[in-house]
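All protein chains but one are shown at their positions in the complex.
For subunit A:
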Amino acid sequence: MSVLVVVECAEGEVKKSSLEVATYGAQVAAMLGTTATAIAVGEATEANLAKLGEQGIAKVLYDAEPRLKDFVNNAYTKLIATAAEQEGAQVLVLANSNIGASVGSRLSVRLKASLATNVVELPKTDGGQFVVKRGAFSGKAFSDVVLSGDRKIIAVKKNSLEAKHDAGKTAEVVAFAAQLADADFADAPKQVVMQEQTGGVLLPEAELVVSGGRGMKGPENWHLIEELAQALHAGTACSKPVSDVDWRPHHEHVGQTGITISPNLYIACGISGAIQHLAGVNSSKVIVVINKDPEAPFFKAADYGIVGDVFDVLPKLTAAVKELN
């Protein structure tokens, strides 16, 4: 019996969300009186995998098969299922990312496991039940879900818990060969196209986010958003109408029909705060709203607010951040 954690890597680094997942998995292992093993996917270095010890991981399995560098649904599913069987994993923990949730759902069928995605807290295991809290109704509510099967798969929402860093602790890195066949790579991507991110910060992983709505008036004004984001090392986001008219790429669109995020800080600039927009961001820890209309509904959901013109306020904020740094 053990806990198996799926760790996503890119360009040699372990993704931030996977450090959170490793922390989550190690804590579940401690609750169950067992240890946490990780299986790494993507392009990783041995040194960075060993550092997963800082999050409480004892052992890391890594299959250096070069075709596993990019996400291949079938191959990843087989790789992780093989590792889960080998380790006798009772609980499997992954990130609630497009990769993690995609393989998680396949694995739940293959391993006959109960699956919960979008999980925001550590499980409760009192009374012999295994209960996880997850986001539902697009951020408008939570549900406690009982995972009744012998095996459980948990996909942890990004930025739901802070990654632990016990400096100096290392994990043992062990070569792993899942004996994948050519057929397992039939759905391999033909091409991978990465987009330039503002300041290099990936929105779904960002701890701080600066976001713009229709009040920004046009794409030519987005440098105001980007300059504040850059000064803060924040990611950038937008409301739906902004991406609908191509002022911004659609992957920046947050809300009920975009992505849901829960950063530590969300700064909304010229966004009215429609219920569908709030759904995507209301689990942010601190919300700042800048809007020239004091009646804008967003102020009701905000922690801090400035009633004012974004074209006046944003440069002042950027200057204040630079002064502070």
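By definition in this document, a contact is a pair of C-beta atoms (placed from the backbone, for glycine too) under 8 Å apart; a residue touches a chain by one contact, two chains touch by 3 or more; residues count from 1.
The definition used in the following text is that contacts and distances are computed from a predicted model.
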item: Listed names "Anti-sigma-W factor RsiW", "Biotin-dependent carboxyltransferase family protein", "Electron transfer flavoprotein subunit beta" or "NADH-quinone oxidoreductase subunit F", with the criterion being the UniProt name of the chain not displayed; value: "Electron transfer flavoprotein subunit beta"
item: Contacting the left-out chain in the complete assembly, out of A:S2, A:Q55 or A:S97; value: A:S97
item: Residue among A:L32, A:A50, A:L122 or A:V321 that touches the chain left out of view; value: A:V321
item: Interface with the unshown chain - residue positions in subunit A; value: 70-71, 73-74, 77, 96-99, 101-106, 108-110, 113-118, 129, 131, 133-149, 186-195, 197, 202, 204-205, 208, 232, 243, 250-251, 253, 256-257, 260, 264-265, 275-276, 279, 282-283, 285-289, 299-309, 312-313, 316-317, 319-321, 323-324
